[in-house]
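Then we have subunit A:
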Amino acid sequence: MSLGYYFLLPVIFSFLTPYFRKLGTSALRGSSVFLTFILFVQTLEYTGVSLPQISQFSVAPPIGIAFVLDNFSLLFLLIFTFSGFMVSLYMLWYFKANDNTNETRFYVFFNMLLAGSIGMILSCDIFNVYIFFEITGISSYALAAYNKDKLGLEAGIKYLIIGSIASIFIVFAIMLIYLQIGTVNIGLIAQRYSEIDPKIAVLIALMLFIGFGTKAELFPMNFWAPDIYQGSSSHVNGLFSAIVAKSYLFVFFHLFYLFGLNTKYTLLIMSLGAITFLVSEFTALNQKDIKRLFAYSTLGQLGILFMALASNSSDTISGALFHLASHSISKLLIFLVLGILISKFKSTKITIVGDFKSLFLSIVLIIGFLSILGIPPFSGFIGKILILKGFALSHNYIAIAFILLVSIVEAVYFFRLIALMLDKKRTKTSVPVGFVNYIVLSVLAILIVLFGVYPSLLTHYTDLATNALLQPHSYLQFALGVGL
Partner candidate 1 sequence: MIFQIILLIMLAYVVGFIYMGLYRNITARIQGRYGPTVYQTFYDSIKLFSKKNSVSYGWMFYLGPVIMATGAVLTLILVPVFSDSDFLRSVTTQGNLFLLLYLMVLGPLGNALAVGTGGNPFGVMGVVRGLTRLIGLELPFYIAVVGLIIASNSSDIVHIIDLQKTTGLNILVHPFLFIAAMISMVGFFGASPFDIPGAPQEVYSGPRTEFSGKFLALLMSQGSIFAFAKLVLIIDLFLGGADSLWMLVIKTFAIFITIIFIGIVYGRYKVEQAVDFLMKIPTLIGVIGLVRIIWFG
Partner candidate 2 sequence: MLDFFNSNETIHFIITVGSMLLFTIGLYGIFTQKNLVKVLISFDIMESALFLFFIGLHYNFGLVAPIVDGSDKTFTNMVDPVPQAMILTTIVIGLAVLALGLSFGIEYFRLTGINDISKMNELRD
C-alpha cells in the first residue's frame, strides 16, 4: 500500500461522510472505525518493512512532493494511528450516550485531524507540511468549538487566532527559504541550509521556532493552551494531547535536527522546556477544573519532552521518545475516562473524580496517573528513567535535579486526585461505562502496563527512531527521491 493512502483515505472518507450518515449512524461511526483500523493495521505492517519508504505524488522529489516514512516518523505514525483507532472506538459510545446532532461533522474533523497530523510527519516538502499544519489546525479549531457553547467557541476563537499567528510565521519562513535557496523540499533545504546568509538563517530558524513552538505549546508561547483544553470536550483533549501536540513536536524536532540547528539552539530550547515544565506543574496545583488541570499536566510533560529531545544525546532522545509514546497513551486514557465522567456528571470540577463508583474506571485512571508520574511498573517510569539516564550520561545533573524536584510538585496534584477517588466519605454515584469503553480503556491500560514491564517492545522502535533522527542521512536521500 502506498504511503499516500494515509492522507487520501481519510480525505475520501471525510468527503463521503454525508453519505455515510444517510446510510445510518452506525455506518457513519463504522466508517470511521474502519478507516482508523486500516490505517493502524497498515502502520503495523510497516514495522516489519525495511525503512525508509517513499511514495511520490505526481513527480519525484525534489521537484514534486513525496511521503517519506523513516523510523522516526514510524514511531509517531504508530502512536497517531493507534490513538485515532482508540478514539474512534470510544466515539461509538460517546455519540450513543450524548447529543449527536452534529455527529457527521465531528467525523469529518476527526478524520482530517488524523490525516493532517499524519501528513505533517510524512511529508518531505515543507510547504506541504504547512498545508497539513493548516488542515490539522482547522480541524482542531472546529473540534474545540464543536460543542457550540460559550466555552467551546471561546476556545475555538483563541485557537484560531494563535493558529493564524503561527501560520504567518511559518509562511514567512517558507518564503524566505524559497527566496534563498529556491526549494521547499526538506532534503534540499537541509543540504543547503548552511549556504543561507547567516542572519537570514537565524531569522528563518526563529520563525520556524516561533511557529511550531507556539503550536507545540512551548513556554512562553503556551498561555493559550490551557484555555483550549478547558473549552473543548474531553475526548478532543485526548486527541490534542496524544496526536496534535505530538505532531507539532515532531515537525519541530525533525526540522531542528535536519537543519542542523541543534548545535546552536540546544540550550535555548532545553531551558524553555524546563521553564515550561516548571511553570505548568506549579500552575496545575491551583486548578479547579479537571480538564484545565490535565492541560497543564500535558504542558508539563511536553516541557520534559522539549528538554530531552533538544538535548542532542541519543540516550536522552530515545528515552524522550519512549516517554512521548507512553505519555500519549496515558493522557489518552485519562481524557477518555474523564469524558465518561464529565458526560455523566455534566460538570468539569476536579471533584468529579471523587464522585464516581466504578472499580474499572478507578483502576484504569489510577494506572494512567501513575504512569504519567513515572512510577513503576508502568510505562511512564521507563520513559522517565531513560531520560534521566540519558542526562546522567551526558553529566547534566541540573536537568536531573530539576526534573525530579518538579516531579514532586506534579505528584501533589495527581495524588490529590487519587486521594479524592479513594475518599470514602464522599457519596459515590455509579457510572455506566459502556461495553466498547471497557475494551478501549483496558487495551490502553494493558499497554501502559505492558510497556512498563516489557519495555523492549517499544525501546526497539525508539532506538531506531533516535538513530533515524540523529543520523538522517538515509532520510535525506529518500527525501531527494533516491528511493524511487
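The working rule: contacts are C-beta pairs under 8 Å (C-beta built on N, C-alpha and C of every residue); 3 or more make two chains touch, one makes a residue touch a chain; residues count from 1.
Selection rule: all candidates are chains of the complex that A comes from, given by their letters.
Quantities reported herein were computed from a predicted structural model and do not represent experimental measurements.
Looking at subunit A and the listed options 1 or 2, the chain it touches in this complex is number 2. The touching residues of subunit A, counted against candidate 2 in their complex, run 127, 131, 134, 137-138, 141-142, 145, 148-151, 153-158, 160-161, 163-165, 167-168, 171-172, 174-175, 178-179, 184, 226-227, 230-231, 283, 286-287, 292.
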